[in-house]
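One structure, pasted below without further comment.
A single protein chain has been removed from this complex, and every other one stays in its place.
This part shows chain A:
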């Protein structure tokens, strides 16, 4: 099936006018599959890190949300071992008015504002709740170990 116009427009803009700290490039052989990088936001334990993600637009997009997953290991209460992300707009709060750009900006914001009350990685969330300073130290260590180029 031909690529919908909306996806072409979004792709063009992502490449020509990328959001700060975010890159997204489609695969040559599958234009619904994107290689994404997100820089860790300044002031967060993920600062200086560059995290790789994969993003896939299902056939139903934009009626269904993109599927996004971290490929780089990250110590974050809302991201599990497999890189799956707990973010409402990727699930029940999806709206077709959202776009790839807004989704990636939301993920970037999630790095600045971990939410241990809605955890996906329960052990990390527990750590964040019990000793935030120490949990952030581990997040920084993982950033240095896995997300530095």
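To be clear about the criterion, a contact is a pair of C-beta atoms (placed from the backbone, for glycine too) under 8 Å apart; a residue touches a chain by one contact, two chains touch by 3 or more; residues count from 1.
One rule holds in what follows: contacts and distances are computed from a predicted model.
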| item | value |
| --- | --- |
| Chain left out of the displayed complex - its UniProt protein name, from "Large ribosomal subunit protein bL20m", "U6 snRNA-associated Sm-like protein LSm3", "Anaphase-promoting complex subunit 11" or "Ras-related protein Rab" | "Anaphase-promoting complex subunit 11" |
| Sole residue of A:62, A:77 or A:116 that reaches the chain not shown, by the stated touch rule | A:62 |
| Which residue of A:6, A:81 or A:137 touches the chain not shown here | A:6 |
| Full-complex contact with the absent chain, from A:16, A:82 or A:97 | A:97 |
| Residues of chain A (touch criterion as defined above) contacting the omitted chain | 4-6, 9-10, 62-64, 92-97 |
